[in-house]
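Left out: one protein chain. Kept in place: all the others.
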Amino acid sequence: MAVPEPPRRLLGGRIPYIDGPLKVTGRAEYTDDLRRPGQLVGRILRSPYAHARILSIDTAAAERMPGVHAVLVGSDYPIPFGVLPITHDETALAVGKTRYIGDMVAAVAADSEGTAEEALRAIRVEVERLPEHLDPDAGTRPVAEPIHARGLNGTNVQKEVLQHFGDVDRAFREAAVSVAVHGNYAGVTHAFTEPLVTLAEATPDGRLTVWSATQVPHYLHRSLSEVLGVPMHRIRVIKPEVGGGFGGKSDPLPHEIVCAALALRTGRAVKILCDREDVFLTNHGRHPTRNEVRIAAAADGTLLAYDIDAVIDGGAWSSFGVVTTYYNGVLSMGPYRVPNFRYRGRRVYTNKPPSGAMRAHGGTNLRYSIEVALDELAERLRIDPFDLRSHNALPPNSTTVNGFRITSTSFRACLAAARERSGWDAKFRKLPFGRGVGLGCGFYISGSNSPIHFTPKMPQCTVHLKADMDGGIAVHSMQADIGQGSNTLLAAIVAEVLGVDLERVHVVRVDSDISPVDIGSYSSRVTFMMGNAARRAAEALRALLLRAARDLTGYPVEQLRMGHECVEVAHRPEIRVGFLEVLHKAMERTGALQTSGAYTSPPMGGTHKGARAGTAPAYSFAAYVAEVEVDAETGQYRAEKIWAAFDCGRALNRLAVEGQIEGSIHMGLGQFVGEAMTYRGPRLLNPSLLEYKIPMPGQMPEVEVLLVGDDDPEGPFGAKEAGEGPLIATLPALGNALYDAIGVRFLDLPVTPEKVLRGLDRRRAEGRSWKGG
Amino acid sequence: MDPFRWVAPESVDEAYRLLAVPGAVALGGGTDLLLDLESGRAEATTLVSLRKLPLRFVRWEGAELRIGATAPLSAVESVAGLSGRIPGLATAVRAVGSPALRHRATLGGNMARCAPTSDLLPVLIALGATAEIGGPSGPRATPVEAFAEGSRRPRLRPGELLISVRVPAAPSAYLWQRVRPAHDISQVGVAVARGPSRPPWTIAVGGVLPRPMRLGRAEAALRSEVPGDAEIAEAAEVAAGEASFGTDRRASEAYRRTLLRALVGRAVRAVRSMEVGGRAA
Partner (left out) sequence: MPSDDELRPERRPLRRLRVNGADCPVATDPDRTLLEALREELGLTGTKYGCGEGECAACVVLLDGIAVRSCRTKIGEVSGRSITTIEGLADGGRLHPVQEAFLEAGAFQCGFCTPGMILATVALLRRDPAPDEEGIRSALEGHLCRCGGYLRILDAVRRAAARSAPGAEVAP
C-alpha cells in the first residue's frame, strides 16, 4: 500500500520569487556590478561597412599608446564557433571580411574608457568594398562573392528544408475550400534591459574566470574553450543575475570570447560593457520573414493540408538558423490535426545584423499566418472560429503526420475557457464598427528533445543537492535564471519533496566549477527538464532521510513520509522526528549528504531528415481572445483586453506563470503594434530604445489569465512550459480582432496606424462594407 | 564626447558674457543637448549651465502665464489653474517625454532646440506667446512664432539668452499622435486656440517642415466664432493642403496629412465647446 502523499504546501500556489528582497533593494548582482582588482576596459571596433574584404589592419599606433594593454584582431583567434556544432561560421573578430555594419573587427584593453576609445580610433583598417546582399529573395541566386563560402551552391542560402508528408497536391484538388495568405514580418529584437556585458579574468594559476550575462553558460563555456584553445576545466564560467534574455543571450556571442581573449592576453581582468547601440547591432533577434501559407479544408471545416513556404532573413551569421529553418515549417503541426503537410523553407544570409532565437523562436511568424488563414477559412465556411479550431484539435496521446508525439493537451479546454470568459458569442461580428474581438491559438515545445550539444548517453540536465551540518540544502544547477523565476521553482521543488521551509533551500549561483551541466535556458526547457532532475535529486535525498528516520523511529521506510520540517509516520502523523535530527542521523559515518538527479528526454520522432526538429517531451497550448478598439480616422488602435487561456499542464508557481504570460503578451503586442528593426540599405536606423518602440505601461491591455491544463504525465508534478508559448497566440488574436473591428486583414507586421488607414482605404476602394463602417 | 569647459554663471550678465564667446552653448536640463554633444551632432567648447540663474519661476501675471527659461517642465505642468486657463499648454507639456525627463527638461531648452517635432512650440505659437530675450545689447521681445528658425537654430544673436516666455490664457487644445502614446516623438501635433484678443481662431502645427508654424489659410477658413461641423471640416481640409510634410521613419508624408486633417477637426471641435470670457459656447 502506497503511503498517502501529504498535501502540497508550495507547488501549485503563488510562490514569491526568492530573489525578490535582493531585487527590490538593488542588491542583486549583475555582471556589470562586479569589479576585479586592476580591471581593464575592453572596447570593440565595429565595421562601418556591410560587406568588405579586409586588406590590412594596422594596430601599431594603438599598441604604442600609453595605457593600452592589448590589441586584438581576427587572425589572433581565427577558430570559428557558433551555437550549433554544424554551422560554426562566426569568429571572435572578423577574419578576412566584414559581413555587416557592426561586425566586430578589432578590440583593445586599456586603463580607461577614454584611452580605449582613442586606441580604437588609431586602428587603421584598409578594405575593399564588396557588393552588398540585402534581399533574402535574391539570395537564392548564385553570386560572385557570397557572404559565406558555405552558402548552398554559390548562393547566399544558408539552409534549405524540404519536407512533404501525405499528398498535399491531391488534398488541395479534393478540398472544398482553400485559402492562401502571404505574411511579411519585420525583424524584432529582444531589447532586454540589461545590456550585454562580460567580465573575464586570467589568473597566474593558469585559469580563466568569465562572468557573463548569458542564458546558456554551458555553450559559452564550450565556445570559449574551442576558440581560445584552453581546456574547459581551466575555464570557469559564472552567471550572475541576468537582466532579461528572451533568447538574445543564448548564443555564445563574440564579445564574450573577445573579452576572455583580452584577459588571457593581458593576464588581468577585462570588462566589456556593450552600449545600447552595440546591443542592437549584436541582435540575434527574430528573423525578418516572408511566408506563404495555403490551407485546404473540407466543407465541414476539417483541415486537409498545409502547404507552407518561408524565406527567412538570417543576417550575417548562422546562429540558430538551421533550427529556425525547420521550426518555420514544422511548428505548424499543432494544435490541429493536419493529415497532409508540405514545407519549403530557406534561410538566407544577408549583410545585416545576424538573426537568431527570440522567445517563441520559429513559431511566431508562421503561427500568425496560419491563424489568420484559419480565421479567413472560418469566415468562408461560415463556421465560428472557435468551432473550426475545436473540430480540428489534436487529441491527447496522438501523433502528428510528421511524427510529433503529443501526450497531454488541454487545447479544447483552452478554447472553451477563452470563449466563455471573453463573452465571445455576444461580441464576434456583433460589436459596432471599430471594435472587434479575435481568436488566436498556438502551441509550443516544452523543451527541445534534441539538445544542441548532444553528448550521447549523457542527460540534458543534472541537479545536485548538498545537505550538511547547518541543516541547509544547497542546490547546484547550471540552469540559468534570467528573471523568469527558475531559481524559485528549483528551490520550491526541493522544499516540496523534502517538506522543509523554502528558506532552508538555497540555490547556488551558476558556477561551472560546482554546478553540474544543464544546457541552459532556451527552448522553454527549464521547468520540464530541470524540474524533473530536481525532483529526482530531492527524492534521492529524501530516501536517505527516510532510512535514517527508520533507524530513529523503528518504523519501516514504507510507512514514513516527509511532514513539515520533519519525518512522520504516515498513518500516525503525531509520531515524528524533526528534520535536523533526521539529517544529522543520516550524516553519521558519511558526513554531508549529496544527491544527484538527472533528466533525459525519451526517444521520439520519425526517421526522416530533420525529424528531431520540433520534437519535445510535451507541448503547451494556448487560445487567446483579444478585444480591440480602432480609431478609424487616425488608424490608432488599442488592445483593450486579452483573455489568455493557457495549458502549461499544472502551473507550479502561479505567480511566475502569470508573470510569464503577461510578459509574453507585452512582447507579442510590441511585435504587432510597432516594434521593427528598420533599415536603410544595410544600415540599422533605430538602434535605440527611443526609436525601437517597446510598448509602454499605458499600452498594456487588461489581461485575464485562464490556466486550464491537466497534469502532464511526464512533466515534474504535471508541469509544462509557460515561458514562450504564451507569446505566440497574442499576435493572431490581435490581427483577427482588427479584422472583426474594421474588416481588413493585416499580414504585414508591425501593423502601424498608418497601415490601418491604408487598409481601410483599400477596403473601401474595393467597395466592401463592414459593419456599417 | 570631447572634454569641454563647464561653467555655471551666477548672473544673467555673466551668462551673456560667457555666451558671447564662439563655441559657447547654453545648457538647460540637458536632456536633448547632451545627447547631441555625445553623438557629435552638436559641438561646443564651453557649456554655460543656467542652473544658478533665477529663471526657474512660473507665475501668473494677470491674464498671462510667465515662465522662466530654466523652469523645468514639471513645474509648468503643476502650476495652479493651468488646465482650466490654458488647457492646450497643459496637454502639450504633459506630452513631452516622461515625468522623469520633465523634471530635468526646461521650457527654454525645449524652445531653443527648435525641433520640428516639438510639442510645445505649436501651442505657444497658436496662443501668441511672446519670447523675452536678454543680451549684451539689452532686452527684446519677439513672438515665439518668429523665434524658431529651423531645427536647433533659435533666432538668437551672440551673447543672447532666452529669459522667459509670456503665454496668454485662452481656450485652447493640443492633440498629437505617435506610435507610442508616451515617451515618444509626435508624428503630428496640432494646437488650436481662440480668445477675445486674437483673431477668432489660430491653428499651429508641429511635425511639419521646416519648423512648427501657423496655418493661416486654415485659420481664415474658420470664419465664425462658433463654426459648424461643415466649416470645421472645410478648415481641416485646407489645413491638410497647406502644411508641408516630409516622410521619415516615424511616418510618411501622406499619413501625416491624413492625421493633420483628423486632428485639426478634433482640436477645433474641442475648443469650440470651451467657454470664452464666461460665455458658454
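Letters are used for the chains, namely A and B, taken in the order the chains are written, and counting of residues starts over at 1 for each.
Just so we're on the same page, contacts are C-beta pairs under 8 Å (C-beta built on N, C-alpha and C of every residue); 3 or more make two chains touch, one makes a residue touch a chain.
Given the structure is predicted, the values throughout are model-derived calculations rather than measurements.
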_Touching residue (missing chain; options A:His190, A:His255, A:Arg389 or A:Arg650)_ = A:His190
*Absent-chain contact - pick from B:Arg94, B:Arg113, B:Arg256 or B:Arg272*: B:Arg94
*Which one touches the absent chain: A:Thr25, A:Thr590 or A:Thr607?*
A:Thr25
*asked:* Just checking the interface: what residues of subunit B touch the absent partner chain?
replied: 1, 3-8, 10, 30-31, 34-35, 47, 49, 51, 74, 94, 97-101, 103-104, 182-183
*In the complete complex, which positions of subunit A touch the hidden chain?*
14, 16-17, 19-30, 32-33, 190-195, 241-244, 246, 273, 275-276, 482-485, 655, 659, 662-667, 688-690, 694, 696-698, 700, 702-703
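Operating definition for what follows: only the chains that are shown with their structure count from here on.
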*Could you please state the distance in Å, as a whole number, between where the Cα atoms of subunit A are centred and where those of subunit B are centred?*
44
_Complex contact set, residues of subunit B against subunit A_ = 177, 179-185, 249, 251-252, 255, 258-259, 262-263
*In the complex formed with subunit B, which residues of subunit A make contact?*
633-636, 673-674, 678, 685-686, 690-691, 693, 695-699, 752-754, 757
